[in-house]
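Every protein chain but one is kept in place in this view of the complex.
Our next item is chain A:
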Amino acid sequence: MSNPAQDLTLRYTTSQQELEDLVVARQKLETQLQENKIVQDEFDTLKDDTKVYKLTGNVLLPVEQFEAKNNVSKRLEFISKEIQRCEENIKGSQAALEQMRAELMKAQQAAQA
């Protein structure tokens, strides 16, 4: 196998790995999104005077309800943005892989000819 072809294969495998990592990150974000959504739904059903605590280390610290609500909705916003960013990266990575696959095929055909 010639050197450029070897290079291409190597780049292809690293890109594949990158795509896989992105997909894993996307799944993690989805889990976080769902969990925060559940928390937000629960917050929405609370009475105004219900006490809310946050687990910090091993201690439950009281927090203001509105603060907790704000915090969770901000987190949801952030996670949604991250998901968008991640999906764009995935699309880019897939396109790059597609292109490399085409190049690889061409190289293979050239080698056979």
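As a working rule, a residue touches a chain if its C-beta (ideal position, glycine included) is under 8 Å from a C-beta of that chain, and two chains touch if they have at least 3 such contacts; residues count from 1.
Convention: contacts and distances are computed from a predicted model.
J.: Of the options "GH15447", "General transcription and DNA repair factor IIH subunit TFB5", "NADH dehydrogenase [ubiquinone] 1 alpha subcomplex subunit 8" or "LANO_0B08372g1_1", which is the UniProt protein name for the chain that has been left out of view?
T.: "LANO_0B08372g1_1"
J.: Which residue among A:Ala5, A:Leu19, A:Ala68 or A:Ala107 touches the omitted chain?
T.: Checking each option in A:Ala5, A:Leu19, A:Ala68 or A:Ala107, the one touching the absent chain turns out to be A:Ala68.
J.: Using the touch definition from the top, which of A:Asp7, A:Glu20 or A:Glu42 touches the missing chain?
T.: Result: among the candidates, A:Glu42 touches the missing chain.
J.: Please identify which residue in A:Ala25, A:Val52, A:Ile90 or A:Ala107 touches the non-displayed chain.
T.: Per the contact definition at the top, the residue touching the missing chain is A:Val52.
J.: If you put the missing chain back, which residues of chain A would it touch?
T.: 35-36, 38-39, 42-43, 46, 50-56, 60, 68, 72, 75
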